[in-house]
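Removed from the display is one protein chain of the complex; every other protein chain stays in position.
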Amino acid sequence: MNFVRRTEALPIAIFLVLALAPVAASFGAETYLLNLFTRVMIYGIAALALDFLCGYGGLVSFGHAAFVGIGAYTAAIFGAHGVSEIAITLPVALIVSALFAYLTGTVCLRTKSVYFIMITLAFGQMIYFVAGSLSPYGGDDGLTLKLRSTLFGFPILQNDRALYYAVLLFLLGSYLLLRAVVASRFGRVFRGSKENPTRMATIGFHVFSYQRVAYVIAGCLGGLSGFLLANATEFVSPSYMSWQRSGELIIMVLFGGIGTLHGAIVGAAAFLLLEDMLGGITENWKLIFGPMLVLIVLFARGGLLGLATSIKERLSRG
Amino acid sequence: MNKLLSSVAAVALLGTACTAQAQEKLKIGVVTTLSGPAAVLGQQLRNGLQLAIKDNGGKLGGREVELFVQDDELKPDVAVSKAKALIDRDKVDFVVGPIFSNILVAIMKPVTEGGAFLISPNAGTSNFAGKECNPNFFVTSYQNDQNHEVMGKYAQDAGMKKVFIMAPNYPAGKDSLAGFKRFFKGEVADEVYVPLNQLDYSAELSKIAASGSEAVFVFLPGGMGVNFVKQFRQAGLADKMKFLSAFTVDESTLPAQKEAALGFFGGANWAPDLDNAQNKKFVEGYQKEYNGAIPATYAFQSYDAGLLIDGALKAVGGKTDNKDALRAALEKAPFTSLRGNFKFGANHYPIQDFYQVKVVQVGDKFATSIDKKVFTDYTDPHAKDCKMK
Amino acid sequence: MAEPVLRIENLRKNFGGLVVTDGVSLDINEGELHAVIGPNGAGKTTLINQISGTLEPSDGRIYLNGTDITALPPDKRAHLGLARSFQITSVLPRFSALENVALAVQARAGSSYQFMGRADKETALNDAAMAALTEVALDKRADLLAAHLSHGEKRALELAIALAMQPKLLLLDEPMAGTGPEESERLIGVLQKLKGRFAMMLVEHDMNAVFALADRISVLTYGRILASGKPAEVRADPAVMTAYLGEELE
Partner (left out) sequence: MSFTLLIVQTLNGLQFGVLLFLIAAGLTLVFGVMDFINLAHGVQYMLGAYLAVMFYALTGNFLIALVAALGAALLLGLLLEFTVFRHLYDRDHLEQVIATFGIILFLNQGVKVVWGAAPLSLPIPDMFAGTVVLSPGILYPVWRLMIIGSGLAVALILYLLVTRTRVGMLVRAGATHANIVSALGVDIRRLFMIVFGFGTMLAAFAGVMIAPILSVEPGMGDSVLILAFVVIVIGGIGSMRGAFIAALLIGLVDTLGRSFAIDILRLVMPPSPARTVGPAIASMLIYVLMALVLYFRPAGLFPAKGR
């Protein structure tokens, strides 16, 4: 498989840049840049998980934001009751996400292609409306976190820079985990089920079960991303799980280059930084952003990474 | 990758460029909704503030103003990020905004803890008026409940027996109906909560028609109100019962509602025809500046926010470094509001008069017009819970 | 006599009003190569699909080594020793030839719920896969993506996948379809070599291959078995001559 042979330079460079960004940021608007890049990395985790599903398993989920929301709300609801201990809240967030993934996956994975897209959307919308009706926790208005999560009582995330590096570690961990999974026995079966599920069944794999485990893994990472998002913004709201958010996650994956993992991180960065910068130039930034999406699809197959590779090839040829 | 690096550099440059430039300028951030259907409200907010600055010769408190306008996209997490950018990258002294309560709740912490004053020209939630009142937060509009209370009092005073009430299913909607019921003691035919941003009210209209109420009271801001008012008129209910409302028929929605809203009532702290010279000048100036659009309360309250900043800064000699002095100046509300009587309560929410307003036709346009004063120097019901530090 | 490897009893399949399999009964014994022939639309692929589990029969029973597998999903049947090749080549195009086969090995060798460790570095899997590839003479092409193999090579790859499953019964759905005469010869050679190791059911149009390989032949027309027996018997059956072979052999 090409992922094995692909050069490691790019992912290493990405994480190096992320590790050094706070140093560069300290010369500018530090907290702002830290916040922006923290958001990039948090969405990067969710996008990674989605890339794992779409790019390796052919499972295009249009409801992935639901997991982000579940993770975020777990943190916030615990927070509202005065529990902010990571050792409690994070495992619960992951378990709840996993449960939701397991239950909805059991239903969703019965369907294929567009039907899968739509049924994941349906579950996403359901959980969105549930969150909106949680009136003790702010309903549609959302809920502010009194303070960020603590580890064994220490407010280790209170400092923006500490939060940044914590998120970076989680991103790195997620990335390495997914890389290992993709290359493992399990990953090989999962990838095979994207290529030819009938063949996989006739050589003896119960494709559904493997896909469901993969769906649970991606759901957990989505939950992790939401948990971190709640800590970074110190605020949660149902809009975290709207279908538009799920769509944005898909765009991030495609933007960077699907089926590469590190492409998802590049995609998340490109998407959020573009949104931020274009938004700074004109309030009509969508007039620019929309056509950009069209152009990327038309001319840059394989996203930004694909574009970079094809330019490199053209240069070396010429 | 290069792209990523260069964007990092660009962001960093942007940051430094902003800090290097214009030391003397007063920096004001605006957080408002400029995309989606609610953009029309957000634009009024921005326009009102810009007009205030323009009318003051481009200055507030004697200093040139640099405005940083941010679109919150009506997404709380986006708003938080934009608010942090204003504080940290742009180093603003004031943030004016937002339109929506949920955005206010989200940006309160980053703005006030970041050392800037947050001045809300619209959203005024009950929590910040009461227990969670904040020394660095000022409101130039009202407490959210109040316009609904105006209608409740009106319905009670008019001796109505049975009213059908309806609002969107979100916290402000619940506050709204609670506010109405605080003063209205007659029978509530039904209390209906519709999903936020519902478009078609056919189901609810049938229920209203069947309820045999004397009046309907609704809180359906923005596009929701446009749809409801049109459909209410089409269903033939306008001739059968009175239409009471808050934030449902105003100058931001009337261009679309037109004749359909004629004669409908609203509760407000102001109307374009409020009789004072300054207000007349504002309404005329706004129409001239913005293609003949009549300003709504969002614009006027934002204009007042500009005047508030101007007055307070003048009182401290244009300096923003002494926050305590500036806060003390702000608390005195040293400006003449377009609405006339205005002062801040201990919770930094206004104490002001409220009116029942009615939709009228002005030339080929439609506007609200003062019909009757309902409250005088009215303090919001949550102020007593505020222990300002 | 021992239990047959495959026993089909009165199998029936209809799509709406259309009867595609009409009461087929059939036994395949240990080590036997049983060919099923018949004109297009006789229901041969439908029969294979029902045996391998991708299609649910309307009625009747299927036994593999005495176990009733009629209601089992395809993956369970595979674990009981059933392997198949597809009429339209069905491999994993973006996996290398070796990985295609290694997956089949992996399906039998321990759990596939292993999330760490690189599957492509497991020598046990790779060695077994390479052995299967060698048997079909594809060992030189092991590292090529399956998509880049020639048509005949893909058919050989399907065979290697099936071999790697160490099946008790192998279902071959027109393995010669679309291959040139040379490649056909090669495939016939490979099958000849494999004959006797496990039972096989061969659906094929190429009569040379059928008569060169089959121990027994069943003729299927309109979803029914018209005749069944040794190649010589079938060749001599007048009903078969008129119904099928006659026109084909001219």
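Going by the order they are written in, the chains are A, B and C; count residues from 1 in each one.
Just so it is clear, contacts are C-beta pairs under 8 Å (C-beta built on N, C-alpha and C of every residue); 3 or more make two chains touch, one makes a residue touch a chain.
Since we're looking at a predicted model, the values are computed, not measured.
Which shown chains does the chain we cannot see touch?
A, B
Identify the residue among B:Pro135, B:Gly223, B:Gly318 or B:Pro381 that touches the chain left out of the display.
The missing chain is touched by B:Gly223.
Of the residues listed, A:Ala21, A:Leu121 or A:Ala264, which one is in contact with the missing chain?
Considering the complete complex, A:Leu121 is the one touching the chain left out.
Touching the hidden chain in the full complex, which residues of chain A are there? Just list them.
On the chain A side, contact with the omitted chain comes from 54, 60, 107, 110-115, 117-119, 121-123, 125-126, 129-130, 132-133, 135, 243, 247, 250-251, 254, 258, 284, 286-287, 289-294, 296-298, 301.
List the chain B residues touching the unshown chain?
Here the touching residues of chain B are 34-37, 39-40, 43, 169, 191-195, 197, 199-200, 202-204, 206-207, 209-210, 222-223, 226-227, 230-231, 234-236, 252-253, 255-258, 260, 293.
The criterion applied here is as follows: only the chains that are shown with their structure count from here on.
When the centre of a chain is set as the mean of its C-alpha atoms, what distance in Å lies between chain A and chain C?
43
Which residue numbers or ranges of chain C touch two or more of the other chains?
none
Which residue numbers or ranges of chain B touch two or more of the other chains?
As it turns out, chain B has no residue touching two or more other chains.
Residues of chain B touching chain A in their complex?
Within the complex, chain B touches chain A at residues 1, 3-5, 7-8, 10-16, 19, 34-35, 69-71, 74-77, 80-82, 84-85, 87-90, 101-102, 105-106, 108-110, 169-172, 174, 196.
Residue numbers of chain A touching chain C in their complex, please.
Residue list for chain A touching chain C: 1, 4, 180-181, 183-189, 191-192, 195-196, 198-207, 210, 213.
Considering the complex alone, what residue numbers of chain C touch chain A?
52-54, 73-76, 78-79, 83-84, 86, 90-96, 99, 102-104, 106-108, 111-120, 122, 161, 165
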